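Only one protein chain is missing from this complex, and each of the others stays in its spot.
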Amino acid sequence: MAHDNSYTGQKFEVVGNRFLRPDGIDKVTGKARYGADANAPGQLVGLVLRSPHAHAKIKKIDTSKAEKLPGVKAVITSDDLPDLTGGNAGNAHILENCMARGRALYDGHAVAAVAAVDRQTARQALKLIKVSYQKLPHVTDVDEAMAPDAPVIHDWCFTAGLEEKPTKPSNIANRTQMGHGDVDAGFAAADVIIEKSYKTEQTHQGYIEPHACLASVNPDGTSELWVTTQGPFSYRSVCAALLGLDIAKLKVTSSEIGGGFGGKTHVWTEPLALALSRKANRPVKLVMTRDEVFRATGPTASTSVDVKIGATRKGKITAATLELRYQGGAFPGPWAMLACMTGFACYNIENQRSVGWDVIVNRPKVAAYRAPSAPMAAYAVESTMDLVADAIGMDAVDFRLKNVAKEGTQAPYGPIYGPIGIEAALKAVKKHPHMKSRLKKGQGRGVACGFWFNIGGQTCVDLNIGTDGTVNLAVGTVDVGGARSSLAMIAAEELGVGYDDVKVHVADTSSLGHNDTTEGSRGTFSSGMAAIFAARDAIEVLKGRAAKMLDVPVEDIVWEHGEARATGKGHGNLPKLSLKEIAAKSPNTGGPIAGHNEVVADGAGMGFAAHICDLEVDQETGHTEILRYTVVQDAGKAINPDYVEGQFQGAAAQGIGWALNEEYIYGKDGRLQNPGFLDYRIPVCSDLPFIDTKILEIPNPTHPYGIRGVGETSIVPPLGAIGNAIANATGVRMNHVPMSPVRVLDALDQAAQYEEQVSAG
Amino acid sequence: MRYESPATTKEAVALLAKEKGAAFILAGGTDLLVRMKMGLAEPDLVVDIKRIPDMNTIKTTQTGFRIGAGVSGAQLTAHKAINKAWPGVVEATHLIGSDQIQGRCTMAGNLCNASPAADSVPAMIAAGAKAIVVGKGKRRTVPVEKIVTGPGKTSLKKGEVVEAITLPKPAKRTGDAYLRFTPRTEMDIAVVGVGISMTLERGVVKKARVCLGAVAPTAVLVPAAARALVGSKLDDAALNKLVAACAKACNPIDDKRGTAAYRTRVAGVLAKRAAKIAYKRAGGAA
Amino acid sequence: MSDAVLVSTKVNGDVVEFACPTDEVLMDSLRDRAGMNGVKEGCGTGDCGACSVTLDGQLVCSCLVLGVEANGREIGTVEGLTEDGKLHPLQEKFIEHAALQCGICTPGFLVAAKALLDNNANPTETEIRYALAGNLCRCTGYDKIVRAVQATAKDLRKSKKR
Partner (left out) sequence: MHSTRQRNTKNRSVQVSLNGALRSGAGGAASIDIEAATIAELLTKLAERYPDMSTHLEKGIAVAINGTVYRDDWTQKIPQGAEVFLMPRIEGG
């Protein structure tokens, strides 16, 4: 049944309140079951052997000794997996990333796996596997990988998107161009043109829960996979495709998920656990170590970006260009392309061009990380925006406002924006008390903007009403940050029942139709939309039952505040029937009452944010302390403001970590030097101040409640905001993220030396 | 792997001396267990010293303090008299990891793990701490700076155990301080560490010890840096000499935690700051 | 192959006995042998605090303690925070203040926060932040966690006065 997804401006009773999350008690008592918390009879322990080399030919893998070790039940290599070469390239790459085939492509690339009766035996078995490698030249830096003399990682990689097809393979997988207008004419009309280059290092989502699963495959192909994932349905279809299983025979249950941020949208060890289980015919539990998580899952791209922005003295941007080089790890990815679409999205720039280069290097296959690709492009753009404002002597916020994107502005990727919130966000920033607070000597303030598309996608929910009038809502998006609370509120709002009367349940793949992965800030947007429609379906059933109970035509029944009421002549004396009353009679009026909805939740409203950051730089050590931080973001409609604020704060904290200290550090040998939380420095509690939030509500016209996704956008501005604040505090413009103490002190020194030279010369 | 938890130092020494394979002492375990997890240590024998009463107490003696090798950072931090006598040593030990780590980590373990970046070591050396080393049938007292010989290497012989660390009773008008630099505020390894102690006489530095951490294969005691302070009231000239002496004593490497140039530069910055704190603690006018 | 040792310990006040390989860490013993799955593994190297427990009342990372070391000692885990079926005030406030999102770090935070408040009934914001610095959270930016601990401390002080 088709439903209208237009925003109606309906008044809310439940939505917008701060209800307690329904899974809270399980999570504060330790009862909640995550990826590593399931067990099965006869279960084995799975472990993976990984390449210590950045790039190497695998000449031979001798597993015979490991196989003979008592307690070892299965050993697998790529020989035990289907060879998908020549088929669907995407799937072939995923499988080759899960297990090296002939070549190890990065430090940490899986080469073999074992299943044994216990951890000690499995560890022993890994040591007994002998792999003979022949080291190959490697490259891990994005700019070096593009150089003509770089070692070419894949001989099948010919750059796509060039006007002339290349004759030689290279590490450049793809060239993308976006934009509109006449850039040359635009720059010719500019009074001021600023050009600058930036680099950002690779970061990891850093979810605290490592990947973990429990796989069980029977000889007849019936299989189960308990796993921590953002996308149980896509894990099911991908694992089925990789291993040749039937989709319907593989039941995937998503555990409670201990953080994902995009990193749990793709499979890593899950196909290996299934293959081990198939070989051993016993359940296999496979939990990654933290070291493996860093070395062999999907971090974000490291980048190299050139920006050029031209403006008139009056502050109008006349043209802007971006050149974006993003490495996607050892396989082609869409990351620079995404950056092309987002870089200038906050601004109304008539003449603009973004060119993206997707590059292959000897690093793990990049995955999505919260607003993937956008923060790095925004860092370059937002830093340069401040430079231009400075050059024309205009306030940096006013300069942004003068060029801000509005309803009717053409997006970098083509379409014209509907109602969007970046102008309102910047105006809220300008008015915010934070902007008026005084800074002390050595302190600085920066503002930056951010954009993320948000997505919707295939969604399916079931709503069932019990005979006591309580409601079950089964959804197929996973709850990454409190979504069950929002979805219960939405169902309660529609049905007119209490929040506590609705219990939301994340269904397994055998109990519900396909749901796209919980990514792109789509959970509450999409499942919320489906929940509204499913509730409305159920209301139709409820009305039908009420009509039977009251013996009136169903056309005469209206549904108001959780009650059925008969309208029209002669019905005035009939009692109102509550949902509870109708539900109680349901066994005798036609059986269970349910609502169902499947929808492609298109029309996700764009998300925009503006951040303010105050900080202090220790000019003798280069250390930066964040003093005050404010997030302003458009949520469309905040269903449960507590968890909207939580998303804003968490995203900002991740952005702050990225800006200041987080980075993958590769040695000359191409090996990752900091695969642990000690030297991959995510912010700790004492590194951060309270993070203020301001929720704006500019309704998304294509959602009944006006909801926009809120999860990702606020990771985009912090890099620029902090770079701008450091410049404000020190007079030095940083062009390399993370802006770690070593880099900041180095930049301060260089600036001081330059000053000395200038004054001496 | 065999696990033993002897009740006396003598038993511990006997176990270690007898073992043919790889034997390790388990004090706090905050380094050993990480190394085991990473596959970097594969012990045949682990000797847990935390059930040896003598090794798990702090004693106030006539000459100062005796801190058992199993005493945790948390125990040390809670000890009022040591806090008063050697606040720099306590602060340095407190900087080893989180509160969780503090519940386990020990000064002796921090020393014997022989990391160039160990936080408590420069502070101990600046304070003139000594290690009581017990071997089969003999016991010796060694200045802390003589224990570590290189990254992961110590002068301890097979079968020898550090039983305790001693801190002297500070002379009147003595103050100490330890500062380290880390990118994060907590949960980090020193990029540079500086421990300083000094004794004043009428506001003039009479004696000083300056020790740098994380700028060389071992913590380095820098007599030239101490000389820069002695005889001064911590005026700018003295502090500048201190900075220069520290820079000269640095022999760092470029690694994932910092560059050699950065370490050399920041060693001087922290030395200056630590000297001011120690001076104030010794009763000098700020 | 490692030796195994019979360990007799108390977990949340109850006697628990199990055979434990000597090289097994307490975190694994608690999870796999004592059924305390509220003890979470985030890193296994003492850097994230998700496996925080108390050992004879002292806050530790259970991944940095051998299982055999628990012999004759008393362990406290998140499962032991509730008393007589009632949530601990910290647990209440964490839910009330939305101080958890994914929840994987929550047990460790609760155990660490309780250790803090047991020793310091009136901690400053800075003291709270440093006391919890050994517990990593990637979802919340710590804001609501710190507020929940502040609110609990305030309530506990009030109830003590009464």
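Note that the chains are named A, B and C in the order they appear, and that numbering of residues resets to 1 at the start of each chain.
The definition used in the following text is that a residue touches a chain if its C-beta (ideal position, glycine included) is under 8 Å from a C-beta of that chain, and two chains touch if they have at least 3 such contacts.
What you are looking at is a predicted structure, and each value in this text was computed from that prediction instead of being measured.
Undergrad: Give me the visible chains that the unshown chain touches, in label order.
TA: Displayed chains contacted by the hidden chain, ordered by label: A.
Undergrad: Can you say which of A:E519, A:D614 or A:E662 touches the chain missing from this structure?
TA: Within the whole complex, the residue contacting the unshown chain is A:E519.
Undergrad: Decide which residue listed in A:S237, A:Q458, A:Q619 or A:Q673 touches the omitted chain of the complex.
TA: That would be A:Q458, which touches the missing chain.
Undergrad: Who touches the missing chain here, A:P166, A:G414, A:P575 or A:G590?
TA: Within the whole complex, the residue contacting the unshown chain is A:G414.
Undergrad: Out of A:R295, A:R370, A:H596 or A:R681, which residue would touch the omitted chain in the full complex?
TA: A:R370
Undergrad: Which of A:G16, A:P52, A:P82 or A:G161 touches the chain that is not shown?
TA: Hidden-chain contact among the options goes to A:G161.
Undergrad: Determine and list the chain A residues touching the chain excluded from the picture.
TA: 90, 160-163, 174-178, 205, 260-263, 265, 334, 337-338, 340-341, 368-372, 413-418, 452-458, 516, 519-522, 600, 602-604, 702, 709, 711-712
One rule holds for everything that comes next: only the chains that are shown with their structure count from here on.
Undergrad: Please report how many Å separate the Cα centroid of chain A from that of chain B, as a whole number.
TA: 44
Undergrad: Which chain B residues touch at least two other chains?
TA: Residues 37-38, 185-187 of chain B each touch two or more of the other chains.
Undergrad: Do you know which chain A residues sit against two or more other chains?
TA: Only 289, 677-678, 683-686 qualify.
Undergrad: Mind listing the chain C positions that touch chain B in their complex?
TA: Spelled out, the residues of chain C in touch with chain B are 2-3, 5, 22-23, 25, 44-47, 49, 52, 55, 58-61, 63-66, 68-69, 112, 115-116, 130-131, 133-135.
Undergrad: Using the touch definition up top, name the residues of chain C that touch chain A in the complex.
TA: Of all residues in chain C, those touching chain A are 1-2, 21, 23-24, 28, 31, 36-45, 47-48, 50, 77-79, 81-82, 87, 91, 94-98, 100-107, 110, 126, 128-130, 132-147.
Undergrad: Per the contact definition, I'd like the list of chain A residues that touch chain C in the complex.
TA: Listed in rising order, the residues of chain A that touch chain C are 18, 20-21, 23-34, 36-37, 119-120, 124, 205-210, 256-261, 287, 289-290, 480-482, 642-643, 645-646, 649-650, 652-654, 676-678, 682-686, 688, 690-691.
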